[in-house]
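Left out: one protein chain. Kept in place: all the others.
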Amino acid sequence: MTFIKTKLPVVVTFVGAFIIIAQYYFDIPAWKTLAAELLRWNVILAAFALALGIGGIVKLHWGRIARRAPTALYSAATLITLAFFLAIGLAQTTRGESYRWLYDYIYLPVAATSYATTFFFITSAAYRAFRIKNSYAAVLMVSAVLMMLQIGIFAAFLPIAPRIAAWVWNIPTSAGMRAVVIGGALSLVGNSFRVIVGLERGHLGGGE
Amino acid sequence: MNQGVTVQLLVLATFIATFYISANIYRKTGEFSARKFEGLAKMEEAIGRATEMGKPVHWSYGMGAFDAQYLAAFVLLEYAAGLCAKYDTRLIVSIALPEVVPMTEEVVRKAYIEQGKVESMQPEDVRFWGGSHNPAMIGTISREQVAGNFMIGSLFHESILSIEAAARYNAIQVMGTSNTHQLPFIAAGCDAIFIGAEMFAAAAQLDATPVRVGSVRAPDLITSVFVVLMVVGALMVTMGNTTLKTLIMR
Amino acid sequence: MSATLGIWLAAFLTLGLFSWMYKENPWFRLVEHVYVGAALGHLAVTGYQNVLDIAWKPATQQGKYLMWVPLFMGVLLFSRWSRKYMWVSRSSIGFLVGTLAAVSMTNAIRAQLLSQVAATMMPLDSINNIIFFAVTASATVYFIFTLQQKWAAPIMDLGKYGMMIAFGATFGNTVMSRISLFTGRLQFLLFEWLKLGN
Partner (left out) sequence: MALIRKLSNIDVRILYLIMVIAAIYPLLRPIGLPLPISDRARDAYAAIEALQPGDLVFFGIDYSPTQEAEMWPQTLAVGHHLARRGVRIVMLNMIEGAFRYEERMRDIILAEYPEYKYGENIIALPFTAGREAAFQSVVADFKGLYTYDLAGNPVGSLPLWNEIRGASDFKMYVELADAPDWWLRPMSQVPGLQLWNGTVASGASTMAPLYQSGQMIGFIIGMVGAAEYEFLVGKPGMAAAAMDTQSMGHVLIILFVVLGNIGYQAIKADESRAKAKRAARGDV
């Protein structure tokens, strides 16, 4: 039992990853077919995983309702909306007319607007948070202002403004981001490697 | 062997070999050192200033899902908690993810024990907020008028909210993340930042383990080789020779 | 009719979230909670349809028996909902994370490491190329953390300034994005709901 609980997950992780890595570097036709199959399985598991979030949220909000917490009414709103989407969605999938109505007039506007409210955060942060405390922040702000001036009034009166912004984007920004991309990719390689060989297991989750 | 993957395989093999070799060397010698990190120095400065002012400092991991960034954050939190214990300054931790609560309590307790101050640790200062992390964090920062504000982890837009709240009290702010979408904001609003992998290196410097050392040494070596290749390759291309440039994509 | 009703409902939800700018209030919190339900519901429904299309129907109707393996492993994932039986999901999670890690790792070495290094091997025959090269090389040196030689410090500093320019541009662009998103909702409210303008 301990093998199934602790060792098997690490073995499965390693074997799945090894097949994909090996066929990437070496020309083994049978493994190529196998890897394509494994990728399809990954896609299917990922599709299952999309529903995983429901468990925690239902537990949380159901708990609040059961306890008659002051926020119970809001929790009810979450659960009722969830139930509506699930009932109609499971009955007719995303291809049904009613489901599209839910998507167009509930999911779409709240998703778009919830992101649009970050506009207010940026506005107040511009005024209260971005204090230029050192020369790095000063350089950052100059570059940010140049980017923002590339359209509109400044571009109308100062035709050079968009050209400066284009230069800042094409040369120092692309160059600086290249180092960030290289650093990020190396981090990705390191993290992936540690996951594959089982040195990092946080994702496997606790429990017994 | 497939076409065009030779150098790629070489990079991967070098990475893995360096990882294991440097981890083993560390296991034998116990030697590892990295450059000084501005973020660590600023953290100490912030805690010192908080001590002078008699104000607490605040810590958060952000709202992101659990990933490797948390592992670095735990080590940096232990460092901050140790300094706070030493100077008898309050450290308040706001947490969004339930699974990191026990780990956080353990890290803070360990730091206080090491300073011999376990009796002055206040368990209620490790606060779990779940989904209401952001408003709770802003509320804490304002009520306590913190003198230092730290945020390390997988950050999303809560980084801006935190910076803004703490800026009102002119707190010294140190943040770090690998999330490129937040790096500009923390760079604009903080006194010092950890850029991406920098926080893993800082963690290895503070509390070296074979895995941490290997995880810093391996990318370090690859990066060094890349820099040399860039310089040599660029000089060769300038002189009209593209051999190296085409070779590394083989 | 149902479209008109829908647009009024969408406007009610949109304004609810925007009411936050005055202060936090019950209307805002209600819509926020609706969002959580809708988003999770939609995720689950798309996942369900995806499983039906590429695994369930092929397995049950077209005799693709191999598909039973991921179907079985997928069902095991839901043991995560129980603290006691969470371990049942570990192999499925391990497979999901492991195969993805393998794909990202091999791809990143090609697409983001070697391609980028090769692209930096540029002829140093113009001011722009020299600046580009100097910024990339010095900013890359910034990420060599065990390099402690004195001569390296000014190079790392140059690299850090280079990255600050890049972050500044990202900052400016993010401000643009946020304004665009807000404008998008205003366009909905003004033109689709209130039917102002043309």
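Per-chain numbering from 1; labels A, B and C assigned in written order.
The rule is short, and it goes like this: a residue touches a chain if its C-beta (ideal position, glycine included) is under 8 Å from a C-beta of that chain, and two chains touch if they have at least 3 such contacts.
Being a predicted model, the structure only gives us computed values, none of them experimental.
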The omitted chain touches A, B, C
Quick one: which of A:Leu8, A:Ala22, A:Ala76 or A:Leu108 touches the chain that's been left out?
A:Leu108
Which one, A:Ile21, A:Leu50, A:Val139 or A:Leu204, makes contact with the chain that was left out?
A:Leu50
Contacting the left-out chain in the complete assembly, out of C:Phe28, C:Tyr161 or C:Phe182:
C:Phe182
Subunit A, residues in touch with the chain not shown (by the definition above):
32, 35-36, 39-40, 42-44, 46-47, 49-50, 93-95, 100, 103-104, 107-109, 111-112, 114-116, 119-120, 122-124, 126-132, 141, 145, 148-156, 159, 162, 166, 169-170, 173-175, 177-178, 180-181, 184
Residue positions on subunit C contacting the omitted chain are 21-22, 42-43, 46-47, 49-50, 53-54, 57-58, 62, 99-100, 103-104, 107-108, 110-112, 115-116, 118-119, 132, 166, 169-170, 173-187, 190, 196-197
Where subunit B meets the chain that is not shown, the residues are 170, 180-181
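FYI, only the chains that are shown with their structure count from here on.
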Where the centres are mean C-alpha positions, what is the separation of subunit A from subunit B, in Å?
20
So subunit A residues touching two or more other chains come to 21, 24-25, 118, 122, 136-137, 140-141, 144, 180, 182-184, 186, 189, 191, 193, 203, 206
Two or more other chains touching the same residue: where does that happen in subunit C?
105-106, 109, 113, 117, 120, 133, 136, 140, 142-143, 163-164, 167-168, 170-171, 174
Considering the complex alone, what residue numbers of subunit A touch subunit C?
4-5, 8-10, 12-14, 16-18, 20-21, 24-25, 37-57, 59, 71, 74-75, 77-86, 89-90, 93-95, 99, 101-120, 122, 126, 135-137, 139-148, 167-186, 188-189, 191-193, 195-196, 203-208
Residue ranges of subunit C touching subunit B (in the complex, touch as defined)
24, 105-106, 109-110, 113-115, 117-118, 120-125, 133, 136-137, 140-148, 163-164, 167-168, 170-171, 174
If you look only at subunit A, which of its residues touch subunit B in the complex?
21, 24-27, 60, 118, 121-122, 124-125, 128-131, 133-134, 136-137, 140-141, 144, 180, 182-184, 186-187, 189-191, 193-194, 199-200, 202-203, 206
